[in-house]
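Presented below is the structure to which this report refers.
Some chains omitted; the rest stay in position.
The first chain written gets the first letter, and so on, giving A and B; residue counts start at 1 in each chain.
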Amino acid sequence: MKYTIFGESHGPAIGVVLSGVPAGLALDLEEVQRELDRRAPGKSQLSTARKEADEVHVLSGLFEGKTTGTPLAMVIQNSDQHSNDYEDLRYTPRPSHGDYAGFMASGGCLDYRGGGHFSGRLTAPLVAAGAVAKQVLARRGIWVGAHISSIYGISDASFEEPEELKAVAGKEFPVLDDEKGKEMQEAIREAKNDQDSVGGAIECAVVGLPAGLGAPDFGCNVEGIFSQYLFAVPAVKGVDFGAGVAFAYMRGTEANDPFEVRDGKVVTRTNHAGGVNGGITNGMPVIFEVTMRPTPSISLPQETVDLRTGEEVEIEIKGRHDPCIVHRAVPVIEAAAALAACQVLGV
Amino acid sequence: MKYTIFGESHGPAIGVVLSGVPAGLALDLEEVQRELDRRAPGKSQLSTARKEADEVHVLSGLFEGKTTGTPLAMVIQNSDQHSNDYEDLRYTPRPSHGDYAGFMASGGCLDYRGGGHFSGRLTAPLVAAGAVAKQVLARRGIWVGAHISSIYGISDASFEEPEELKAVAGKEFPVLDDEKGKEMQEAIREAKNDQDSVGGAIECAVVGLPAGLGAPDFGCNVEGIFSQYLFAVPAVKGVDFGAGVAFAYMRGTEANDPFEVRDGKVVTRTNHAGGVNGGITNGMPVIFEVTMRPTPSISLPQETVDLRTGEEVEIEIKGRHDPCIVHRAVPVIEAAAALAACQVLGV
């Protein structure tokens, strides 16, 4: 299963083509839509004011409710665009956005409006593709769950068992501990009031992958496969498996996961390794955390360079932005993880 | 440029085939050997007692001292093998090693001796391949440097400019601050005395990549490309770019890198993004940190399962192991980064 996402924030439409979808899957399009709704901005004041219906139209690969095995094309129309907000920014790249890098990559030919192809809006087709992947995985008894693990240093509770993540999926603000969630929302609101933004992290579990998938080698390594999908999500700057960065502070005795037998099955007592040893699944849940940078779009004045004149200038970003994208990114990370899990499975 | 590493720890030889090497490169084989010597165990007591010459033999792709553009095959003979050390472990997988995952992947057919294909010894051909990549990069004015950023919680100094890393390459223990290095070595020695091991982290910089390489999309994303190479290094469990996990604690005002003009060139004042915006290089050094887990081979008794009987048993690992592999991994991470940089460049 391979996916190609296309579209620009202010173009006519965005979408995705999924190749290699197994034939005969009774695709639940309402479920695909529900996943898209999870990443919608919501009614709170914590997200962008841009409102899009984000209704998915399937152009191909689906017949009489089942996938045909031929490429599945899904398209979402764009509608609520305020392109004028961006005219001023055409030659004055916003700090830490893709503007300057994209300008250099395209020789100045990028669609700069609303972030163009770099826009967080492009995560909508990713969620749609991931929703298909989730349904493929569900047939094999595999599921994906995630929660906000922290925002601006405020940490959510940890889970004992990944099953606890199932309750999070239905929440407007996807945390395990709602009290911590309120603190996080307060931090977002404060940042917004200060015309600023905040970063955070998301922890994700893929449950049900059998032991023995992958290889230590380049291109087949399970952690390498997952990370390639995860870094393709805008704003992700770090991917850490199992104990993650804490491994750097540990001894082998703390880090090692002893094997034991549970219900007649070989398992590990702990899961510091995050379900992967030597680049291969060991049958435990694959668990990882991604770090998401603060949204670079802040409305405070910032310093940049006018690419026409080479002069340093100050800009103020208008437009409608998210003071934090971590909470909206939870279904996006799940989607990327589901697509990665399909590759690991060889689907 | 693509590489395929082959070999087992106790097989006749290990090696690598590099395809797509640009023709006409005057390959400095002594330099390749020097890189290999950097990862050799050294004379200290901090590393494995296994001693290998690790001499590279080029079988193809080199003619009259220059690369021909055809596949470059490099082979290293194995010699100092103590296979009997491993006979006991054949059906009792060592915790947090690739043994069990590999057993499941191969239906029990893996070469279990000395970790087989999972052995850290397989990083020798990776270093050889990376040494070729470094020479390809050097022609384009690009270089790679790294240092141990921490071991068991003891942190090295930070660098102001990546150029400071150049002095680290020649050191037996590759840190910026040798005093910190001594503390780290002491921590390793203590772990060794306790029959234990320690983890750590390595920070790496790739300097000289032009702005505009890569794309936000899956498969072309610069961070995704690097991470795929880095996670193929044994023991790497996390890859974090620029400010890395600290982004989760930051506001946009702290995290954003303002653009400015220096020497007539657009640069960023800070480099929290680690040289990548929107999946594309921005012309600043690409900087990332990898977390390396403690060596799972510890000689203390550990709990595991006998895969023949399904019974829980206790094992003690004999053999010659590294109480810490972070210091030996510095040239390995550089090698993986150099190969990744070649892919980013389209070489």
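Criterion: a contact is a pair of C-beta atoms (placed from the backbone, for glycine too) under 8 Å apart; a residue touches a chain by one contact, two chains touch by 3 or more.
Since the model is a prediction, treat every value here as computed from it, not as a measurement.
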item	value
Full count of same-sequence chains in the assembly - 2 placed in this view	4
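Convention: only the chains that are shown with their structure count from here on.
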item	value
Centre-to-centre distance between chain B and chain A (centres being mean Cα positions), rounded to whole Å	27
Chain A residues touching chain B - in the complex, by the definition given at the top	3-5, 93, 95-106, 117-118, 122, 150-153, 191, 194, 196-201, 210-219, 221, 223-225, 227-232, 234, 236-245, 247-261, 264, 266, 268-269, 272-274, 276-283, 291-298, 300, 302-305, 307, 310-312
